[in-house]
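Rather than the whole complex, this shows some of its chains in their spots.
Labels for the chains are A and B, by order of writing; each one numbers its residues from 1.
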Amino acid sequence: RRGKMAKSTQLIDNEVFRAFATYTAIVLLKMMLMSLVTAYFRITRKAFVNPEDTDAFGKGESAKKYLRTDPDVERARRGHLNDLENIVPFVGIGLLYALSGPELSTALLHFRLFTGARILHTFAYLIPLPQPGRGLSWAVGYSVTFSMAYKVLKTAWLL
Amino acid sequence: RRGKMAKSTQLIDNEVFRAFATYTAIVLLKMMLMSLVTAYFRITRKAFVNPEDTDAFGKGESAKKYLRTDPDVERARRGHLNDLENIVPFVGIGLLYALSGPELSTALLHFRLFTGARILHTFAYLIPLPQPGRGLSWAVGYSVTFSMAYKVLKTAWLL
């Protein structure tokens, strides 16, 4: 039992890996929040896509008018998809990066910049802020992932 | 050689990690099945989005009528996107959770609940079942991932 626990927790004892775990959990929870934002706009704007979702507003023709798109719902959905497109590479490349033996301070810089940039990106998308607010926050996150990929390829390269 | 094998398989020898690997492979295969469901509806409903995909039905004007949306195709696509939005956080947070040293029984409870909920969600979306069938199955999967994230952050916290 003790041996098994020790084995299972050795990665999580590593400081870089602990930092990766913390920031990855935060950005993935932030991405999950987008589902709630979309649901909030769907309910308050009464804009649904599935006929079975409008039954609470009455059956048949009277509910059909709620099967429509709404600008706020679509905006939240675009923010969610943009998260998927950017947070997936961060998690995949970030895991490999955390295992490639970077300095803790360098790793923390990468993880903090990415997480801050993606939180800013969400606010820039939802408020919305004038450009280049959203574009710049996107570019920071993108560059961080690129930088980690470079370190991974330099360390692991085996084609 | 022996040393390398032992090194590469030590994580997979851990029971919690084996359970994570099993359920992750199952939910990712389930997600991949959505591609086949979409393809099935595209072909049977003759509803395509790329002009080059309709060439089998004749060239030029006669094939253009197959460039259209179909409710069943769109429903399968929404189910697929919902899988991406929910299974990606499960896999990322679940991996960190499996490495955070949980009890096997607690881990199995999380993995089984999530996997069952997502399989139910797919049936609820495709049949479709009346609400709150789809909503509840979505909420169970969401809550499981949230619970694992809490354990990860409690164990790994390093900002």
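Following the convention adopted for this analysis, a contact is a pair of C-beta atoms (placed from the backbone, for glycine too) under 8 Å apart; a residue touches a chain by one contact, two chains touch by 3 or more.
Fair warning: this is a prediction, and the values are worked out from it, not measured in the lab.
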Full count of same-sequence chains in the assembly - 2 placed in this view: 3
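By definition in this document, only the chains that are shown with their structure count from here on.
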Chain A-chain B separation of Cα centroids, rounded to whole Å: 16
Touching residues on chain A, where the partner in the complex is chain B: 4-5, 7-9, 11-12, 15, 17-19, 21-26, 28-29, 31-32, 34-35, 49-50, 52-53, 55-56, 80-81, 84, 87-88, 91, 95, 112
Touching residues on chain B, where the partner in the complex is chain A: 10, 13-17, 75, 78, 81, 84-86, 88-89, 92-93, 95-96, 98-101, 128-131, 134, 142, 145-146, 149, 152-153, 155-159
